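Provided herewith is a single structure, encoded as structure tokens, for subsequent inquiry.
The complex is shown incomplete by one protein chain, all other protein chains being positioned as in the whole.
A, B, C and D label the chains in the order they appear, each numbered from 1.
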Amino acid sequence: MTQPVLDVRNLSTHFPTRRGVIKAVDDVSFQVGQREIVGLVGESGSGKSITGFSILGLVDPPGRVVSGSIRFQGEELTGLPQKAMRTIRGKRIAMIFQDPMMTLNPVLSVGTQMIETVLAHDNVSRAEARARSRDALGLVGIPSPDERLDAYPHQFSGGMRQRVAIAIALLHRPELIIADEPTTALDVTIQSQILFEIKRLANEFSMALIWISHDLGVVAALADRVMVMYAGKIVEAGPVDDVLARPAHPYTVGLMQAIPAAVPRGEPLKPIPGMAPSPLARPSGCAFRDRCDRATDICATPPALDLSEAREWRCFHPKEWRAA
Amino acid sequence: ADLTIGSSTEPSSIDPQFSRTGNNQNIAMQVFDRLLETDTTIGIHPALAVSWKNVDPTTWEVKLRDGVKFHDGSPLTAEDVIFSLTRAKNIPNSPAPFSGNVAAIASMKAVDDLTIEFKTKTPAPDFIEQIGFVYIVSKKVAEKATIEDFNSGKAAIGTGAYKFKSWTPGDNISLTRNDAFWGKKQDFDNVTIKFISNDASRVAALRSGAVDLIDAVPPRDIKTLTGISGLKVFSIPSARLIYLAIDSARDKTPFVTDKDGKPLDKNPLKDKRVRQALSNLINRQLIVDRILEGSGEPAGQLVPAGVAGSDPTVTAPAYAPDAAKKLLADAGYAGGFGITLHTSNDRFPGDADIAQALGQMFARGGLKVNGVVAQPYNVYTKAASAQEYSAFIFSLGNSTPTSATGLRNLLMTVNKEAGTGSFNRTQYSDKVFDDMMRQTMAEFDPEKRIQLLQEATKYVFEDTPIIPLYWQKIHWAGKAKVSYEANMTEDTSATLAKLVK
Amino acid sequence: MSALSFLSREDALSARLLRGIASSPKALFGGIICLILLLTAVLGPLLTPQNPYDLAVLDILDAKLPPGSQSMDGLTYWLGTDGQGRDMLSAMIYGLRTSLGVGLFSGIVALIVGTVLGLIAAYYGGRIDALIMRVVDLMLGLPTILVALMLLALLGQGLWKVVFALVLVQWATFARAVRSAALVEKNKDYIEAAVTLGISTPRILLGHLLPNCLPPLIVIGMLQVANAISAEATLSFLGIGLPITQPSLGLLIANGYQVLMSGEYWISVYPGLLLLTLVFSINITGDRCREILNPRLGER
Amino acid sequence: MMDAPLLEARGVSRRFSRKLDYAEKIARMFGANLSERTVHAVDQVDLTVNRGEVVGLVGESGCGKSTLGRMMAGIMPTSDGEVRWKGKSLSALTGADKRQARLAAQMIFQDPMSTLNPRKRVIDLIGEAPRVHGLVPDGNVRDYVAKLAERVGLDPSYLDRYPHQFSGGQRQRIGIARALAVKPELIVCDESVAALDVSIQAQILNLFMDLKKEFGLTYLFISHDLSVVKHICDRVVVMYLGRVVETGTPDELFSSPKHPYTQALIRELPSITDRRRDFTPIRGEIPSPLNPPSGCHFHPRCPFAIERCQRERPLLEPAGNGQMSACHLKDLLGSAGASKLAQSANV
Partner (left out) sequence: MSVFVIRRLMQSIAVLVVTALIVFLGVYAIGDPIEMLISHDASPAERAQVILSLGLDRPLWQQFFTFCWNALHGDLGRSFVFNKPTITLIFERLPATLELTLTGLVFALALGIPLGLISGLKPNSVTDEAIMTGSILGFSLPGFWQGMMLIMIFSVWLGWLPSTGRGEMGSFLGIHSSLFTLDGLKHLILPAINLSLFKLSLVIRLTRTGVRETMPLDFVKFARAKGISERRIVFVHVLKNILIPLITVIGMELGSMLAFAVVTETIFAWPGIGKLLIDSIMRLDRPVVVAYLLVIVSLFILINFAVDILYSLIDPRVRLGDQS
């Protein structure tokens, strides 16, 4: 196996607050291979975004990465000085955010925001930077990109803005893109346009992609591999076909059964019982224990990551799983 | 040498005839001259007029000084004087015109270049004093000049000791010495008058060395300034009387109550004994010492000794609380009554404090002081003139050589046509006094006139129409290198300053 | 956002404020000082050696005595006396009463007036809104001094008139704040939900809209009280404030300010320091409250 | 009037226009190019909701779903057309009848936090309306609210808490209990589950279904999530830019959509059974309702648009199987042909 683009090991990111420490990301390990698209799913607050920010060193204070290692193309990112980190951000790892209305600075023209990104990393002339920005806009399917460079974000629709954000991410042909729910705020038809573009471009530029989403459908459509997060931990991971066809962790099972398509029309849905624990008061051991119908006493101790070939899960009682 | 003066006031115009108020006079007297000039105790002396003669009761002949030149080099002639006195009546929009000073003139004639013959409408004994205070402008220059021409300096051509250079409104006026001046040669080449209205700032300016001389030094700073080496204080008791006006003419008065604060159906202040009692309750010397830091002279009449008309037998009423109590008891107010005092708070130094001190003294004397209300002068004066108060503090500065004008305006019965009682805010009225004053004003013999004035003064103050408190002492302060002639007319002028050799 | 919402706690307002103040030493200090000053003001007459308002007990013979002097009748003037022979300590405590009273009272009245008008403007919109807001603009544009002077002329001098003048210049600030808060709240779904539930307009205005506009108002109110105290002091400085026989802190400073350079510093400096402490501690506490209530900053 | 539908919209339109103010009028007098700007949020919509039915309303953001929902619930007046409640026009109702009709149609909103007044306790949030309307005697409010709370799955011991002390799903339950408290017959759910996690969403949807059975409620269910609509609705109405473009039962609509827009919507819906698929998005952005395209609003984005689509507004007409569709193409090709054409063109 070739060296992974990203190799995260035992990553923990904590937020110390007045009421206690929030373990937003808790001992998370995963890898992203070359040209691989990895989906990261989980319910709200499970730590998906913070995982993404941890990789780029963008966790807002008071939060910080407390332990673990993040290796990008073999290079350790944790503990890297800001300056060195900056040469990686935007250049080799790019990120796209959830809300297209908020990611662009409203008072700077799109061109400015693109050109500065070029100039931040490459020592080129402004004209050259502008040309590259224009090309990037063209790439994501924005018509008459030259004129649009002088426009301001508010003159774009949500979908267009998200494309601009993608164009910015693509400016330096990064090796890895982290996309944090970039289509959640968009309409179905626009979402599908964005998914289409991303897929095409990832392929074209041989980029690796981490796609964060709470929508299993989107991940299914896009990803090669999927990781399921619950309460700060990855509870299950594996090839997308595999995981979705035969989920092992009860949480993944519950997640898949809760969607309307899982039951015949008009039948009651099957929600996971209970609610997610508060990040401040997670039960010891398996955090899903209280909501799990298979839980036994042993679940009060933390389950180890179970590695079975390409699949992995953290559960004492996985749903029966046989290798394909 | 140069002189920088920090002045509390600013002129409203450079046109010397525009306004008769002190701030305008201060500038005018440096650039222009009058027929007469006053000394520090308001005695009059020849200036542009060298002599005058009363030919008959309605005819006067005035001789002008020879060799006087305007700043533009042209000589002063009778025509200029006639022009100036005519002009004084017709200054457009003048808020305080000299029209009263020239009202008596029936006709003027230039006998020759330096002699003028005046005819008056009625016999006017003080005629020369009236016209003597009008500033003389150059006919040639002023004839077509507007007020703007004066302010810009174009028409500010006088005969005075200094030439007008420039005026930066709100900031300063600058003057240069007139080397062709007819009078005494001045010590200063250039004079800058800075306008610093805030008392503390003005004092600070002197202390920090920004100015050489300041006027209107607040009494409370005298002690400090005297103590600072390199600074000097120049003081004089002025002819400005601070008094408590008493609403004695009306049957009911708004701010006197019984002891519980209920209105009285009778005005106690109508009773002379009550007024005297109030006067006796006041410890004038204490007020002067404590509130004014000594900057005052207890008063019992309108003008201080030294000003014509002052009667030496009328002294400041003594502090006599026991006598006062008796007087009150006699008047039927043994238990006292309630009273509210009113005062301005920005008109003269310590005005609000004095009212409070009076309040204290009245309270000790058994009265119930319902309040002491201090207001800005603009608000206060309107209400005071509208007779809205019962007992209120005012000041009256006497700038004429005798007390006649003051008495006429303050204590004679209000009569628009006769022009008497224009500042009689309490509507005080006494027939006998009115007659005495009329007789005085018609008297040509100066000696006799003064005697009559003294008699009238004695008569009227017997009745306590107002309660005189004290005459203000006024101060200038300067650096050691200058000396200043403190004067009763409260003038601040470079002509009064000298360089100490 | 829903993941974070447990952080933006909205317990009872008072609890949040208290907790917020207690968590900042600076604000706690300010709050305690405020309380002490408030208590002093309330208990004033019990604490003072002299009734500084009673002209009969004053004696100008005692005027301008330096701190620590003895009076004729054996009283010690710890902070000296003023130009009327008033014990400065007593005068300052009474002055504090007046200043705080004027500030609080005018602040509260202005708050009520401003709130009602602001709510009306926001809820009804259109012409009523435009009219009220133009008046607000005008009020905010007119110099305080001119307004106060005009009022003084019309009404005469006195405590209530100063209060009235301060209300007049302050209500506009509240009206503007309420209006902008109400415009935001008005569009929230809970108002629409109330409409759907058939709840009457007055009830919606007072029961639903108003309580939600309150937090910024409380803060503005607090800061306005500090402002009003300062404003009253400035008015007094310009000679158009309170009756001189019942000096507020501002008036004491103004009186003493004139003798500041003549060496009698205590007449101005002590009340000045007290005023400064008062306004400063209110501001410091109010400031913290603002920080706590600003939803975009959240708690530390 | 037993057979009149519970709620019916007839040719309902809603325009939001910003009138020119005096300054703009003056400017126009001087020749400035200004006109009133009008948003046609809802444009001549007919919609029937029968008693006991769950009608789904889908469409993209800004297409007028909420506006239509509000008009149906009687809290927003119509610009044109009328809304009939049990056969009677809402605008003609007065007094007690009007209040009755208003209370009978309740609304549940998207963001559970912002629909709850943060300064009120649960007991007041739910209890206020029944109390002021006199539906329950004052002394019984707590019992009444407690019962409702229990019914929607809230612990009645929480009644004295404030909304922020609840999770998103619980807040939505409070909102539901509040609506139920005035004994409505119809509930308009405006994106009521969109903000919730899938699992919570499932709980709430189940609750809706239970309540429907228990109280015989009727729902107008607004959502942009087709899979949800498909699951719980008896009939689906698809809107595009203020107009209804297609209606039908979910089974029919999802298996054979007639309108090209509906087809695209359904096709682009991601699903977990459909992995690493290729996307074939419809081109173009959603046009602004400020100046919608002429003719068929969808024509600029439609892969099959013909010249007529630009000119003429297609009417909502039966398209077989009880479906209705507003598309010119079915006239040309026949209803079956249109969808076949659509499918072939996109593959």
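Simple rule for what comes next: contacts are C-beta pairs under 8 Å (C-beta built on N, C-alpha and C of every residue); 3 or more make two chains touch, one makes a residue touch a chain.
No experiment lies behind these values; they were computed from the predicted model shown.
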| item | value |
| --- | --- |
| Neighbouring displayed chains - absent chain, whole complex | A, B, C, D |
| Given A:K48, A:R89 or A:R163, the one touching the chain that is not displayed | A:R89 |
| Residue in contact with the excluded chain [from C:L17, C:A194, C:A233 or C:I267] | C:A233 |
| Given B:S201, B:T226 or B:Q387, the one touching the chain that is not displayed | B:S201 |
| Candidates B:A308, B:L396, B:L469 or B:A486 - the one touching the absent chain | B:L396 |
| Residues belonging to chain A that touch the chain removed from view | 53, 56, 58, 60, 82, 86-91, 94-95, 97, 99, 102-109, 113, 116-117, 120-121, 152, 154, 165, 168 |
| Contacts of chain C with the absent chain, listed as residue ranges | 26, 134, 137-138, 141-146, 149-150, 152-154, 226, 230, 233-234, 237-238, 250, 253-254, 257, 260-261, 268, 272, 275-276, 279-280, 283-284, 287, 294, 296-297, 300 |
| Those residues of chain B which, in the complete complex, touch the missing chain | 6, 12-13, 18-21, 92-97, 99-100, 103, 147-148, 151, 168-172, 194-198, 200-202, 204-205, 207-211, 346, 376-382, 385, 396-397, 399-400, 405-406, 409, 415-417, 419, 422-423 |
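Here, only the chains that are shown with their structure count from here on.
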| item | value |
| --- | --- |
| Mean-CA-position distance for chain D and chain A (Å) | 32 |
| Chain centre separation in whole Å, for chain D relative to chain C (CA means) | 50 |
| Separation of chain A from chain C, taking each centre as the mean of its C-alpha atoms, in whole Å | 52 |
| For chain D, residues contacting two or more additional chains | 167-168 |
| Complex contacts: residues of chain B adjacent to chain C | 199-200, 203-204, 207, 218, 220-221, 223-224, 286-287, 290-291, 345-346, 352-353, 355-357, 359-360, 363-364, 369, 371-376, 379, 382 |
| Footprint of chain D on chain A - complex, ascending | 43-44, 157, 159-160, 187-193, 195-196, 199, 214-218, 220-224, 240-241, 244, 254-256, 258-261, 263, 265-266, 268-272, 275-276 |
| Contact set on chain C toward chain B in their complex | 54-56, 58-61, 63-64, 83-85, 149, 152-153, 156-157, 239-240, 243-245, 257-264 |
